[in-house]
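The complex appears here without one of its protein chains, the remainder shown in place.
Chain lettering (A and B) follows the sequence in which the chains are written, and residue indices restart at 1 in each chain.
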Amino acid sequence: MLLSACAAAGVGTGLVGKRFQSLALAKHTIPISDLGNRDVFTSCGMCVNKCGVIARVRNGVIEKLDPNPHFLKSRGMLCARGNAGIDAVYSPDRLKHPMIRTGKRGEGKFRRATWDEALDLVVKNLSNLADKYTRAGTVFVSTEGFQEHFFTTFAECYGSPNTLRHPSLCLASNIQGFGATYGTNPTPDVLNADYIIMSGANRSEALVTPDSIDMLTGDGGRRKLVYLDPRFTKTAAKADEWFPIRPGTDMAFILAMINVVVKENLYNHKVVEKQTVGFDKLVPHIETYTPEWAATKCEIPAADIRRIAREFAMAAPKAVYYQGRRSSFFDNDTQMRRAMAILNAVVGNWDTKGGMVPNSRIPLQGHEYVAPYYEDVPDRLENGTASYLSEKDGSWKYFRDRVLEGKPYPVKGMMVYKQNPLVSVANRGKTLKMMEQMEFICTIDITMNDTAYYSDVILPEATYLEREDPIESLGGILPMVVWREPVIKPMYESRSNLWIIQQLAKRMGDEIYASFNFTMKEYREHQTKNNPEILKVLKEKGVYYEKETPTYGTTLGKKLRTRSGKIEIYSEKYAKKGLDPLPVYNDPTNGSTGQYRLILGRNAYMTHGTTANNAYLSELMPENHIWLHSSEAKKKGFRDGQMVKVKSPIATEMLRLQVTEKIRPDCVYLSHGFGVLSRGQSRIFGKGGSDAALIEDKVEPISGNMAMHQTFVDITSI
Amino acid sequence: MKKKRFAMVLDTRKCIDCKACTIACKTENHIPLIEDNYRNWVMEEPLRGKYPRLGQSFTPGQCMQCSNPPCERVCPTSATYVNGDGVVLVDDKKCIGCKYCITACPYDARFYNEEIGAVDKCTFCIQRIYKGRLPACVETCPTKVRVFGDLNDPDSDVSRLLRKYPHRVKKPEIGTQPSLFYLM
Partner (left out) sequence: MTAITKNFRNIIGFSLLGAGMLIGLIAVGYVLMVGHSHAYNLTREIPWGILISTYVFFAVSCSGLCLVSSLGHVFGVQEFEVIGKRAILVAILTLLTGFGVIAMELNHPFRMAIWVILSPNLSSAIWWMGTLYGLYLVLLCIELYAFMTEKHRLASMVGLIGFMVAISACSNLGAVFGLLDARPFWHGAYLPIFFILSAFVSGSALLALIIYFNHSLRGMEMPPQYKNLMITLGRLQALFLGILIFFVVWRTIPGLYAKHTGIYEATTATVSGNLSTNFWFFKVLIGLAIPFFLLVNRSTRTPFGVMSAGLLTTVGIFFMRYDMVIAGQIVPMRPLHQNAATDILHYIPSAAEMGIVIGSVCACLFFYVLIERRFDLNPIEHK
């Protein structure tokens, strides 16, 4: 049979061809480092949790990332992103060499440059900018990481007061609200709490160790999880009760809870008397904030509010109102967090098992450096905007506005480390304008993300699996010390941030270089000078603990870091600043009819805007969709899966519709990190829509935190 | 030495559908990143109830390592076989790609892997379990949904869990006798 014979002959050659094809695709043809076969203790860098990892290297290739069983905070686990970290190293899209822009900004045209050329160019520009605009004329943008410190220290040595970090996009309001009450932002002891109320903290998707794990332990019965969220998230599926709370009304719920707890005499008298000030002022203040009143605001039945308040108080002190992390929702977030803190305080859960526990930290010797003195350098650009502006973190909203205004002084230089403002800051249009007016932009990163794409010089950092990082002391209720060891040698021409900063410093002069003139080994020995045991344990176990269970009650009987030394239910300091000393409820703004509030959130397999292009993770979520409630879709005649136009006051994005019952009918939701501008992110370019483009930059004025749930959109067919 | 009977017990109350197990499996077992190529999965069960009273569960799954496996019966070249400890395996060199085992599997646990030129499926990470380690999915799961062990050992975690709690398997009516047990 002719056909059979052909088939026979061809199959043979086909088989051989396929073998070669698959070998070529395997990682084994990528340049192999010579670290042979080993298992390396290191810390994951795919998100903020820094879980302990044991990296398995075989034949110089990272084969698998396994969890470090010694790492208590992660309870010995590694999530989807942690496992996918391999692609951060081997992705063909990662930055390989220093690049210098050749085309127009945003065209994506770059040429490869040597390190020397690129570094020289950076320093030349920094010097020029210093001359033209003073040292404050360059902003240093970064986000947390084990090597971020070198970047911000460099900024200090350079002489710029303008370091801009992520807290004003994230948890600044939380820090402020809880800090004003307790003097610190405590951690809820989820493992031992019997009653947990989470509002807006989607712990089953926005993974924070160990809370995401601990909230589910506790063999049914005693533990109860109440969850408030406009969306039926995975946390809602795990919670005992879920309420689709009306966005922006959490404060009403909390105040009503306080009302019940106070009026029904369920508060902890002893704690209130001994540990707090201002309770007497609280009582008349919450008089009108009844559950019946709150029910009209937050759309949770009054009977439920009352019941939950009672259950909460009964379970106290092993009850927490979980404040979560991100607090970039509304322009009243700080005051709302204040209300949360007050509620926690009056049920007496401060610094006790199952309650709100202040963080502690294992001390390390700090980096000893001397920043030169510069004359005539003005203060932070956005001084005087937020009531309590962090000197180190700043406020993106106010800073960017002032840069665009050019007042009180121009900022024309931008150095970026590990941060991607074009994706992570609301109102992408404004960020683009801000960057456009910069005379020089340099980004240090590992991928060609949007911000790198719009830069003038790009410097490739080695990924977390290739770096030897400083020892890091992670604070919390269970403090620990971690590190990073290189799993393989840095690929291509990537280098650690320390090396980059050292090279820049060298070119800026001996005075500055002196602050960075050490090897990482020397630095680590310096850090652990007072406790060399740390290094030893890190080598054996990958993580260092001094205790395996939290310590409670360390602050009891002592003064807190507040003006009164006690828990401040009534905030004198706010009163003096002309702010509400006790939280006052205001209704959130409404959109026009037919509009939807755009809300944001997380997935367990994406980290903010950074991992969408990861080969393993993008398979799980190739693009983002916009969620719309089925009743609304029916009304407007939309079908599941169709493309729609999403129009906000500042931008329009095209997105695919996902019709679902898992969201309030007056809200829409989309995942973060898509709709990118960079062609260098080959898996996701052209897919999905950008939330950063759509969201307006409203702000919470006390902390300067961005308020990102106050944008209303219209949805129409294309 | 007494034979083992490897099994896995899953507590889906804890599953948050974070997909860690799927990624761990893909990296551990070098699964090609192509559609259809996966050894395990997490299913989002249909929503229960109507808004705003909703509920939902998440169910991980993979090859059930049946004691009475239909895939083994139908393989013409005996490429699919069960090893002494109850793990259903595929001998790559004998697989002809007829895909009979794929149609025979009631759980959609198998797929044809072009890179190895054979049918592929969960092997309980056979390269790990004989070295005293757990399957990758078990080790990596954040909320410890999965427990792995030897059913022939009455003191193992899996044996204890199955004694203590009622449990079910998928499609019991077919009679495949899966080794993956879901606590109820």
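Note that in this section contacts are C-beta pairs under 8 Å (C-beta built on N, C-alpha and C of every residue); 3 or more make two chains touch, one makes a residue touch a chain.
Owing to the predicted nature of the structure, the values given are computational and were not obtained by experimental measurement.
Engineer: Which of B:Y107, B:F124 or B:F181 touches the chain that is not shown?
Structural biologist: Of the listed residues, the one touching the omitted chain is B:Y107.
Engineer: May I ask which residue of B:C75, B:C141, B:V158 or B:L180 touches the chain that does not appear here?
Structural biologist: B:C75
Engineer: In the full complex, which residues of subunit B touch the absent chain?
Structural biologist: Listed in rising order, the touching residues are 34-36, 43-47, 61, 70, 73-79, 93-100, 102-108, 110-112, 114, 117, 170, 174-175.
Here is the rule we go by: only the chains that are shown with their structure count from here on.
Engineer: Could you state the distance in Å from the CA-based centre of subunit A to that of subunit B?
Structural biologist: It comes to 35 Å between the two C-alpha centres.
Engineer: Name, in rising order, each residue of subunit A that touches subunit B in their complex.
Structural biologist: These residues of subunit A touch subunit B: 15, 18, 22, 25-26, 63-67, 74-84, 86, 204-205, 207, 209, 212-213, 216, 220, 232, 234-238, 242-244, 604-605, 615-617, 619-620, 629, 661-662.
Engineer: If we count contacts the way the header does, which residues on subunit B are in touch with subunit A in the complex?
Structural biologist: Residues in contact with subunit A: 13-14, 16-20, 22-24, 26-28, 30, 32-33, 47, 50-52, 54-58, 114-115, 117, 136, 139-144.
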